[in-house]
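With one protein chain removed, the remaining protein chains of the complex are shown where they sit.
Our next item is subunit A:
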Amino acid sequence: MKADRLHALAEAYGADLRRWPASERVFAESLIAADPSLKTVLAQAAALDALLDASAAPTPSADLTARLLAAAPKAKTRRYHLDRIALFLGAGWAAAACAGVVAGVGLTTHVTADERADAVLYQSTLVEVDDTEVLG
């Protein structure tokens, strides 16, 4: 690491090496150890860090905390699970009923068609009988 890079890192991340890229901390420390005059670079950055730290972080209000806790996910109760089972069974019965209706309608159509065909066949047979009777 060159001294220029040390300047650049202090300029970007400040004086606290814990904020520096992990890969460059050791090199920075060795560079400063070799040239103690570079400590002034960190001292300059530390002055601005101290000012930044004067900005107080807000404290969440008790009201906000209470609102959030009231809205937090609730554990599923035994009643919830029974309701889910009832819902599942109800849905099963409803599906079976629907299937019955569909099958019934389909079967009715099929049976009706067969009966009509039989009736037509029967009538045509009768016509043939009548023709025989008429024609001799």
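Rule of thumb we're sticking to: a residue touches a chain if its C-beta (ideal position, glycine included) is under 8 Å from a C-beta of that chain, and two chains touch if they have at least 3 such contacts; residues count from 1.
Going forward, contacts and distances are computed from a predicted model.
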item: Choices "Sulfonate transport system permease protein", "ABC transporter substrate-binding protein", "Sulfite reductase" or "RNA polymerase sigma factor" - which one is the UniProt name of the chain not shown; value: "RNA polymerase sigma factor"
item: Absent-chain interface as seen on subunit A, which is shown; value: 4, 7-14, 19, 21-22, 41, 44-45, 47-52, 54-61, 64-65, 67-69, 71-76
